[in-house]
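A single protein chain has been omitted from the complex, and every remaining protein chain is retained in its original position.
What follows is chain A.
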Amino acid sequence: MLLFSRQGKLRLQKWYVAHSDKVKKKITRELITTILSRKPKMCSFLEWKDCTIVYKRYASLYFCCAIEQNDNELLTLEVIHRYVELLDKYFGSVCELDIIFNFEKAYFILDELLVGGEIQETSKKNVLKAIAAQDVLQEVSTPDDSYDI
């Protein structure tokens, strides 16, 4: 799963299949250019190598997943949507910057939703509960802090 902005900047990447760094970079580059060159009215699925790419644009961010030939495309689109909903719920009207500065949270939420590339929990409430539980645990152990450089 890849998240990137309209400017083609990668914001979040998650790989469920092992690749070397070089391959990862190459795939990312190719995907970003292919998707950014598509027009808004075009369909959200495209054949790419031996998989299907499902992508959707939310504001300035593109969310993009590669799935196998016979996976369900529409539902993948909804996985993306569910993830966006979760981010939105968690951050409260999420924007690109939230994801940039709280990338670790974005990852944790994704981990709760998908494990090993398969959907784990489809209930919004349950995912948020799990994240909230993590946060409580975190509050107990250390004060909140920011990591900007």
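By our rule, a contact is a pair of C-beta atoms (placed from the backbone, for glycine too) under 8 Å apart; a residue touches a chain by one contact, two chains touch by 3 or more; residues count from 1.
Heads up, the rule we're going with is that contacts and distances are computed from a predicted model.
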Candidate names "Ubiquitin carboxyl-terminal hydrolase", "AP-2 complex subunit alpha", "TBC1 domain family member 13" or "Mediator of RNA polymerase II transcription subunit 27"; UniProt protein name, chain not shown: "AP-2 complex subunit alpha"
Contact footprint on chain A, counting only the chain that is left out: 7, 9-12, 16, 18, 20-21, 39, 41-47, 50, 60, 69-70, 72-75, 77-79, 81-82, 95-97, 101, 103-104, 107-108, 111, 115-126, 130, 133-134, 137-138, 140-142, 145, 147-149
